[in-house]
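Here the complex is missing a single protein chain, while all its other protein chains stay put.
Residue numbering begins at 1 within each chain, and the chains themselves are lettered A and B in the order written.
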Amino acid sequence: MVLAAAGWMTVVILVLIMIMLFVEGLPILAVTNPFSFLFTSQWYPVSDPPVFGILSLIIGSLMITATALVIAIPLGIGAAAFLAEIAPPPVREAIKPVIELLSGIPSIVLGFIGFLLLAPAIQRIFNLDSGLNGLTAGILLAFMCLPTIVSISEDALSAVPREYKEASLALGATRWQTIYRVLIPAARPGIVASVMLGMGRAIGETMTVLMVSGGRLAIPSFITDPMSAMTGRIAIEINNAVFGGLQYQALFAIGIVLFLITFAINLVADLVLEKQRRRYA
Amino acid sequence: MRKSRILGAVALLLSVSLLLAACGTPASTSPTTPSPTASSTSPSQEGGTIVVKGSDTMVNLASAWAEDYITGHPNVKITVSGGGSGIGIAALLNKTTDICNNSRPLKQEEVDKAKAGGIDPVSTIVAKDGVAVVVHPSNPISELSLEQLAAIFGGKITNWKELGGSDTEIVVLSRDNNSGTHLFFKEHVIQVKDKKAEYGPKVQFLPTSQSIADEVARNPKAIGYYGLGYLSNQQKAVAVKSATGPAVLPSLATVLDNSYPVSRPLFCTTNGQPKGAMQDYLAWILSPKGQEIVRSLDFVPVQ
Partner (left out) sequence: MSIVNLTMTENRTVPVVFEENVAVKMRSQAVSLFYDKVEALKEVTLPILANRITAIIGPSGCGKSSYLRLFNRMNDLIWNAKVKGQVYLDEEALYDPKIDVVELRKRVGMVFQKPNPFPMSVFDNVAYGPRLHGAKEMGGLSEIVERCLRQAALWEEVKDKLKGSAFALSGGQQQRLCIARVLAVGPEVILLDEPCSALDPASTMRIEDLMQELKVNYTLAIVTHNMQQAGRASDYTAYLLMGELIEFGPTKSLFTYPRDKRTEDYLTGRWG
């Protein structure tokens, strides 16, 4: 009864948040048509007249998130597989809490470390004009979603019945063949969930990206270009925007886009998982 | 031993993060509650409420003043809010604020509108704001004209070679649009000739003055700007040349005597000569105590 109420409460709150997003954000379309809002990249919210085009922000967010995932998925699943299948139990018991502790590092601290240490290193290594760019942000975000991916994937891999692992090894598979061909496929729902959560953190992360992504408001052509993400734009401008004004509406509209992208990603992941479940249930 | 060192490191990280969080706080937050309408009690009496509204550049300064002032004047309540100079002036005109903070003088049409509404705007310069343009210490460039700055920040000049420097990309760093300095720099530098000019597409908007200072300090290709207070010997301030005058380095003195071009006065504007509590408050702002707060927030004192 109480649980049901709590469940419904969550749904209601979610719906209210959605309504709020749409009520505050949609009016911007009366001033800017949806096409130019989404598919142009001129963002001059405090000019007269203001111009709102968020394409560069969308691309920035996607590029940074994709970079983070490209780094974090193999690393995270690899680490999870190592912990679950290769590390002897004492090592696992020692490492896992440390990894989970990493997720408790405030993002601003990571951003600070990234700004002071990683950015100059990236600039030097890749011989760039600026170390504040999408790659730096992506690497830091990878680091931020790693604990989630490692921890949940490790749980999923450990939950795979021992029998699969034994069967595979007994057939003359190496450990990595076993992990790659049997354990990861069997743990896929959990691994996908971990990646989804990690991606949620990456795409929604604000402070770190704001500090190291470079803050350029043009469509980036490469990951090592300075760029901006949707979240950072909202965070930096919302306090300054006149309540109910055009800039305010435009920022909420960015929120809608962010919400829809996250929603779509989760939906696709759910569908993929469901298809899998049907196949082998 | 080991444990205490780890704890020490953690504590250091945490304090750093708090510091950063403090720096990252957007400029328009105000510790006192904003009020939509002006005081019901007349501000002409001793005590009562003073409503302050206007420039975002000044909102931190106004809040700091208010906080310090009310500790010595428990009968006075001051509410401070931002929104921009234009919003502050509009509020003064429709009598919803007692003091308007404006980082630009009133336009003629605003003065006309005020007169028509029976309002007599009186502006007092309470501080000055100087924006330093900085490059890496190794950069051979040591002076730039306003027009060259406009071209750099407007995206027309993209290589240091065009300015007599080395053949490298210019990494252009700017405050983000939540900063009054962003607007000021745009209006006074980028739009010095072309009133429609905007920041160029390759400009990088960094969230804090400190991050611009840090990046300029380590990136030989960078150029940026921020309030005088962030200047240190890790960056090199560029002397700025206006259309008429010589190249001038930014300093408290050159901002105060108006010889440095990228500076502006900051005003408090009232309806008529301030009286009572407001008179006392404005007098206090111009006193050494009030001006010390100006200095501590990296603006330039006028006294």
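As a convention for this text, contacts are C-beta pairs under 8 Å (C-beta built on N, C-alpha and C of every residue); 3 or more make two chains touch, one makes a residue touch a chain.
Remember, predicted model here, so these are calculated numbers, not experimental data.
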{"item": "Chains still shown that are in contact with the chain withheld from the display", "value": "A"}
{"item": "Which residue of A:73, A:152 or A:186 touches the chain not shown here", "value": "A:186"}
{"item": "Contacting the left-out chain in the complete assembly, out of A:67, A:168 or A:213", "value": "A:168"}
{"item": "Hidden-chain contact residue, picked from the options A:49, A:89 or A:104", "value": "A:89"}
{"item": "Residue, one of A:33, A:177 or A:266, that touches the chain absent here", "value": "A:177"}
{"item": "Residues from chain A at the interface with the omitted partner, ascending", "value": "88-89, 161, 163-174, 177, 181-182, 185-186, 279-281"}
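Here, only the chains that are shown with their structure count from here on.
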{"item": "Computed distance of Cα centres, chain B from chain A, in Å", "value": "35"}
{"item": "Residue ranges of chain A in contact with chain B within the complex", "value": "41, 44-47, 106, 108-109, 111-112, 115-116, 120, 123, 129-132, 207, 210-211, 214-218, 226, 228, 232, 236-237, 239-240, 242"}
{"item": "In the complex with chain A, residue positions of chain B that touch it", "value": "13-14, 16-17, 20-21, 24, 26-29, 56, 82-84, 87, 168-169, 171, 176-178, 182-183, 198, 201-207, 211, 214-215, 218-219, 221-222"}
